[in-house]
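One protein chain is absent from this view; the other protein chains keep their places.
And then chain A:
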Amino acid sequence: MLPGLLQQARKHGVLCRVPRLTAAIRGFASSQSEMTVRDALNSALDEELARDDKVYVLGEEVGEYQGAYKITRGLLQKYGADRVKDTPITEAGFTGIAVGSAFAGLKPVCEFMTWNFAMQAIDQIINSAAKTLYMSAGKISCPIVFRGPNGAAAGVAAQHSQCFAAWYSSVPGLKVLAPYDSEDARGLLKAAIRDPDPVVFLENEIMYGQAFPVNAQVLDKDFTLPIGKAKVMREGKHVTLVSFSKMVGYCLKAADHLSKEGVHCEVVNLRTIKPLDKDTLLASIKKTHKMVTVEEGWPQCGVGSEIAALMQELAFDELDAPVLRVTGAEVPMPYAANLEAAALPQVDDIIKAVKKVLG
């Protein structure tokens, strides 16, 4: 009853100016609470560090500084410098070290300040982490998680804004995850840390501060989400919107807007980019017969390209229209706010694409 009352109160603008009181009342709500994506990731790391003493975190500023984006806040104080390691500035170095320690039996969570900087370590991720199990004929495994913010933030321009989902998702031996909300963040990170294969975990800086409702099940210390399963966020019958990470939120907004015009979109949150959940996509296309993919990354060989190829290969007869892709513009990210907005998909772009595919 209390949460419902709270929702009503917030809707009517009551209690908005009394945040402390709201927070206090919220604290007493037992079945539903809100959690930011940041706290979701932090709690997941905390629980996995407690659960398995082979797990450790390393990266730049993860310890004393509490994390460049505060994802690792409090962990150094709780687990000590053996489990939360601040590293010198060398992505190639600390990634290689993390990979080597994983070969030797530890379970590192290797943080990149952003995935852009991981390009300085990409050989270690691909030639060492991804391929070694195969090259060693199954003898040497690499149970590592590489994580950090991916894609565009705001006003950080070309070398801080690239989306790497497409590149990593083409590599056999890697699993690639991209959470959207707090439930995704908790469940997928915990699953990633427990997984014996190397996992690329693509977060999003803008999403860190966003809060989402989480229930007791999500907060359970053994809550995990299955890797390789997408989630249908919203059902619909006219068109399927497929996306991951921050763009899921944009798709939901577009779906809201379109529903007022009588167009009902099914919104699929991929959650896992590799291996792609073809079954969920095929089930959806059989229902709607039209699909629009949405991603921040560049168009050529993007995630949408793979999905479009799969749909026309596997469900050609189900398609009433070509699969349309909404992507970022094919330019290095500009800095000026107006140019940046023009270079990234907006809700309007998604709406336009849906209308185009509906004819």
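Here, contacts are C-beta pairs under 8 Å (C-beta built on N, C-alpha and C of every residue); 3 or more make two chains touch, one makes a residue touch a chain; residues count from 1.
One rule holds for everything that comes next: contacts and distances are computed from a predicted model.
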| item | value |
| --- | --- |
| "Dehydrogenase E1 component domain-containing protein", "WD repeat-containing protein 61", "Histidine-containing phosphotransfer protein" or "Queuine tRNA-ribosyltransferase accessory subunit 2" - which is the UniProt name of the missing chain | "Dehydrogenase E1 component domain-containing protein" |
| Given A:57, A:99 or A:230, the one touching the chain that is not displayed | A:99 |
| Absent chain, residues of chain A that touch it | 56, 64, 82, 85, 87-88, 90, 92-106, 108, 123-124, 127-128, 132-141, 172-173, 175, 195-197, 228, 275-276, 278 |
